[in-house]
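The full complex has more chains than appear here; those shown keep their coordinates.
Each chain carries a letter (A and B) given by its place in the written order, and its residues are counted from 1.
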Amino acid sequence: MAIVTLLTDFGLSDSYVAELRGVVLSAAPGVVLADITHAVAPGDVRAAAHVLGRAWHRFPAGTVHLAVVDPGVGTPRAALALRARGHYLVGPDNGIFTHVLRDTPVEIVVLRVPADAAATFHGRDVFAPAAAALANGVRLETLGTWFTGLPERLATAEPRYEGKSVIGEVVYVDRFGTLVTNLTAEQVPAYATLEVEDLGLGPLRRTFADVAVGALVPYLGSDGAVEIAVRNGSAARRLGLGVGGEVRVRLDVVRGKK
Amino acid sequence: MAIVTLLTDFGLSDSYVAELRGVVLSAAPGVVLADITHAVAPGDVRAAAHVLGRAWHRFPAGTVHLAVVDPGVGTPRAALALRARGHYLVGPDNGIFTHVLRDTPVEIVVLRVPADAAATFHGRDVFAPAAAALANGVRLETLGTWFTGLPERLATAEPRYEGKSVIGEVVYVDRFGTLVTNLTAEQVPAYATLEVEDLGLGPLRRTFADVAVGALVPYLGSDGAVEIAVRNGSAARRLGLGVGGEVRVRLDVVRGKK
């Protein structure tokens, strides 16, 4: 039976997520629901795109991903359904699919908006019915019209070279206070060291326990991005750094630096 | 296979919700579990009733709703199981079913309390087994005795007319800080304007994006109630208003008012 994942900024205290669940289970009995998250900060499309980008491809082909962080609900922004690598994704055209669209050929349809859809709750009245239909095997192209433009993508910073350094930035902070950067393994060779402002963090380590409890530790994260953590603590708090904060990779050999 | 929804104030950090899940899945293998919420503030039966009232009828007929916000656990308050519109609901007789009971004919049974039920955890030892039994197709009336009294209902404020105004009040505040009122479309004609204290909010809009970012916006919410939000912000914080706060609908034509 098809899986439908749910990703929203609705939180878990109100009825909104349950209304999605009810609509999907009513229209597609037997579907398997799986939350991605509902704790995206209200309207934070960038964080939603990051989390979706990490999670969606872990599910089996055929999965339908309902992704609704939608501050522009009720405006003319398009409601989309996508097919990518055998998965389906449903959500607003506001950049939430930025990481899905990277290097992935997609087919995109603009969903019809029923006349009686609540102007403030397309999650329930537009996207959930579309997700249920796809889970039921309804063909993508019957849900609307082919999308002929370019879907929204969030501008994403790329690391830049500056003398003997590469400058990356923090793109996400997780619940542990770990700083996820836009740096990848190829920008951080084994001899390179990392710095945040004037603080040297040393070379990439393998895991948290390679440093003492309470120490900062840079490492290659489980999704291929360079991350900075504090062992048993929060790097975000320690460094006072958030999304957009700069991380420097020094490619010259640093000696005697603490 | 039958769906069992869960609504509690148990939170998500302890074992309590998992114990419910385990009991239901042990007694009714194959049942589909779906959370409504577990983040109701401890003992807030009013909020629980509101969330349940919005969510339950979105699920398909045959669904069993387990609703346990139960500050009176272990007292003589009755443990109930209801049938309403082809759904089943299970929970304490403390007003949690207030919105379900509105305009809906119900059949109600008082559940037997097993002698070994923990006096502080009827959710696990009384309600979850009853929900599992109903999901298994056990007939309602075999779970106890017909309830002959009137089930508890929370007093709910009705909007009142005052000269050329209607005075409503806030009945729920959601995670976005949106104020949900007891006003409905019929009390707010197109020419009416809303006020909170001396602040004019203008007429109902269609959606958030009909005002500037950061502005207050009244609109007809997705459940038919008038709501007040701040676009990309929190109306509760902006207005300093919570449950019980007054919202005025002015039916006279207001000119020149900002």
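The rule is short, and it goes like this: contacts are C-beta pairs under 8 Å (C-beta built on N, C-alpha and C of every residue); 3 or more make two chains touch, one makes a residue touch a chain.
Just so we're clear, the structure is a prediction, and the values are computed from it rather than from any experiment.
Within the whole complex of this structure, the shared sequence is present as 3 copies, and 2 of these are drawn in position.
Assume only the chains that are shown with their structure count from here on.
Inter-chain centre distance (chain A to chain B, centres taken as mean C-alpha positions): 31 Å.
On the chain A side of its complex with chain B, the touching residues are 10-19, 21-23, 25-26, 29-30, 33, 42-43, 71-75, 118-121, 124-125. For chain B in complex with chain A, the residues that touch the partner chain are 1, 3, 5, 12, 32, 34-40, 50-52, 54-60, 63, 174-176, 206-210, 219, 221-222, 227, 231-232.
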